[in-house]
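Complex shown without one protein chain; remaining protein chains in place.
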Amino acid sequence: MSLGSGSWIAPLRRFVAAISLPLLSILIALLIGALVIMIDEGSPLEAYRALFHGAFGTQAAIQRTMEKATPLIFSGLAVAFAFKGGLFNIGAQGQLLFGAATAGIVGYIVTGLPAIIHVPLSVLAGALAGALYGAIPGALKRFRGAHEVITTIMLNYIAINLTDYLATGPFRDTTPGNIVARTPLIEDSARIPVLGDAPGIPLGFVLALLAGLFVWWLLARTTIGFEISTVGRSPHAAQYAGIRVTAIVIVTMALSGALAGIGGAVETLGIFGRYQPGFNVGLGFDGITVALLGKTHPVGVIFSALLVGAMRAGAPQMQFSVGVRPDIIDMVLAIILFFIAADLIRRWLVRRRGERVVEGEEIMLSTGWGQQA
Amino acid sequence: MEATLPTTAQDNFFYRHRLMVGLLLVIGVIVAVAHSQEPRITHAVLSATLRQSTPLVLGALCGLWGERTGVINIGIEGQMLLGAFIGFLVNVFTGNLFLAVSAGILMGVLLGLLLAFMSVTLKMDQIIGGTVINILALGITGYFYQQGLTTQGKLQPLPLGPLADIPLIGPVLFNNPPITYLTLFLVGFSHYLLFYSRWGLRSRAVGEHPRAADTVGINVYLMRYVNVMFGGGMAGLAGAFLSLEAVGTFERAMTNGRGFLALAVMIFGKWTPLGSWGAALLVGLTYALNTQFQFLGLGEIPPQFMGTLPYLITIIVLAVFVGHARPPAAEGIPYEKE
Partner (left out) sequence: MSDPALALEVRNVTKRFPGVVANDKVNFTLRKGEIHALLGENGAGKSTLMNIIYGLYSQDEGEIYIDGERADIKDPNDAIARGIGMVHQHFMLVPVFTVAENIVLGSETTNGPTLDMRTAHQQIRQLSVDYGLEVDPRAIVEDLPVGLQQRVEIIKALYRDARILVLDEPTSVLTPQEASDLFRIMRELSDRGVSIIFITHKLKEVLAIADRITVMRRGRVVGTTTPEEVDEPQLAAMMVGREVLLRVDKEPATPGDEVLVVQDLRARDDRLVETVRGVSFSVCAGEILGIAGVQGNGQTELAEVLTGLRPAMGGTVYLGGVPIPFQEPRFLVENGLAHIPEDRQKHGLVLSYTVADNLVLNTYYQEPYAQGIRRRSGPILQRAAELIKQYDVRTPGPQALVGTLSGGNQQKVIVARELSRPVRLMVANQPTRGLDVGSIEFIHRRLVEERDRGVAVLLISAELDEIMGLSDRIAVIYHGQIVATLPAEEATREQLGILMAGGTVAERQPAG
């Protein structure tokens, strides 16, 4: 394919169009958020300034932003990856919890290993746990036609209960004086370190970026990615193409679960040092938001995760300085999501030009509850 | 084949559902025996079943009114939550329970309007649209909820005279607060409306073959809007039930997955009001048994395992029954007038 002089303009125009929509959505959502703050008798400008400061103002803040973004990247990748395969994995939350718990357990039970083995082992354990837990709804969908939206949400609640049991029962921290339900502290050899000083870059964050790269490569450049993508767009055509749809669906959900599981493992091994139930309520939906904001593209997911992570990192500062509660961020995110998903801006532009556009990336998941393909 | 939706009303209802009827008879016998042995516990379990099933069946009705016209609604959870919250707030500030319930219903209707707008007019993917509603509800309730607000009273049981004195069934069925009664009425009303009225026929046509409905002059868009909003009102009512009748106050994320359970109930009930009611009672029973087991201290089983019961049952139900279920043919597909 020869590179004609104008052949980079079209992709550039597409890229600009691709990011202008999210940027506009964020702007509008922030404006609406500002309105809400004003109704509540706060000062939006001060609130947003505090938010920004809490996210980027100091080196500690930047590190905090990266830390917050890390699990979001993983769960966002998990959801986005499943999307590409035509599946809505709302179960990233549960898969993440199992990953976190498993890593926490492997992190303290196994002793005497050097870090170079212990860390990957624990992460792998978390990935495996997430993969298994993610494969369940995949199998249920293919073999029994159960739609993954319901099964994954149910599995989330089951995961909350079961990991809670793990932390209060067989793997409970029994150091004297401890009354909280949690697992014991992991060995030092299992800890994921922070690289450098100013600001310190959490290794987990680096792992997350690498995961994003891997997901992109898998989807864009490999035959497996082609198979997953084809199943996602047209299971019938995939069947025609000789692709084993059932195997692909289960693999997709397993990989998705593994990504979420690694996210949980990194949280445990890098931040908390143990598994404590309740450490990340609400990350489930955040993963979906991040995936949709990033238009299910790995690069988009990373940027969205940084955005959401920054907001979450800066929220305590906003509350401390100005008294605006962090829940406003949920509302802002919901509005951003609405605008992006509704594609209002693009539709408006398209209608003005009077064209009909064929969707290259149309995501259509609503194929009904009982249909096998 | 049992796989087709029950659409003609002329066939004998009891014969077609003989499996269900038989099951009910068996349950009836079990209940009678249990009552003679342990009346208090039986009463507690039955009451709890009814109470737990109410929001589920309302949610299922919400879901099925939407899906029968072709709109998938996974935002029931958000509709319930905001309905509960708004109802709670209105009660706190006005003390008027009737107003509060109405506000909850209205909130559900408004969210239904939003969902319809996203699904029908914007033709967004309906699952994403429902998710937007859920996230929005979590955000709004989280942000605006302040600790320490107290309601001014909650809805009290209204005994229906002599009916309430019938042994066992009396106190369970006829001594209930108003929303519970209303729910039972809505089940029957939905059944009539869906299968015996002109509105129901047209709504179902829109969900099965919208273009066919369009070519005989039915306004597909309008019907979807109205039905989704009607369903939304029921979800809002479910939320009002939670905060104003069952619990009496508002807690963060108090719906706790009921909106999604309601979807499973709807599927299990084959997208029919009566079927959903039966399925809701079943799930409600698992909640009730869960509580009872914890009271009775069947200590061997960790409480968390019992806690997974409703969700586990839902998955099993889905896995066993969905494969044979036939949803409305055109659901989830945005309609384009050519």
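Letters A and B name the chains as they come in the text, with residue numbers starting at 1 for each one.
The rule is simple: a contact is a pair of C-beta atoms (placed from the backbone, for glycine too) under 8 Å apart; a residue touches a chain by one contact, two chains touch by 3 or more.
Owing to the predicted nature of the structure, the values given are computational and were not obtained by experimental measurement.
Peer 1: Can you list the shown chains that the absent chain is in touch with?
Peer 2: The omitted chain makes contact with A, B across the full complex.
Peer 1: In the complete assembly, which of B:W199, B:Y221 or B:F293 touches the absent chain?
Peer 2: B:W199
Peer 1: So which of A:W8, A:F143, A:F214 or A:Y240 would be touching the chain we can't see?
Peer 2: A:Y240
Peer 1: In the full complex, which of B:I72, B:A103, B:L173 or B:A213 touches the chain missing from this view?
Peer 2: Reading the full complex, the residue touching the unseen chain is B:A213.
Peer 1: Given the full complex, what residues of subunit B touch the hidden partner chain?
Peer 2: Residues 4-5, 7-8, 10, 196-199, 201-202, 204-205, 208-209, 211-218, 326, 329, 337-338 of subunit B touch the chain absent from view.
Peer 1: Over the whole complex, note the residues of subunit A touching the chain we left out.
Peer 2: Looking at subunit A, the ones touching the missing chain are residues 1, 221-224, 226, 230, 233-234, 236-237, 239-242, 354-356, 358-362.
Methods note: only the chains that are shown with their structure count from here on.
Peer 1: Considering only the defined contacts, which subunit B positions touch subunit A in the complex?
Peer 2: 72, 74, 118, 122, 124-129, 131-132, 134-136, 138-140, 142-144, 257, 260-261, 263-264, 267, 302, 304-305, 307-308, 311-312, 314-315, 318-320, 322-327, 331-333
Peer 1: Which part of subunit A faces subunit B closely enough to touch in the complex?
Peer 2: Within the complex, subunit A contacts subunit B at residues 36, 88, 90, 140, 144-147, 149-151, 153-155, 157-158, 161-162, 164-165, 168-169, 282, 285, 288-289, 292, 325, 327-335, 337-338, 341-344, 347, 363-371.
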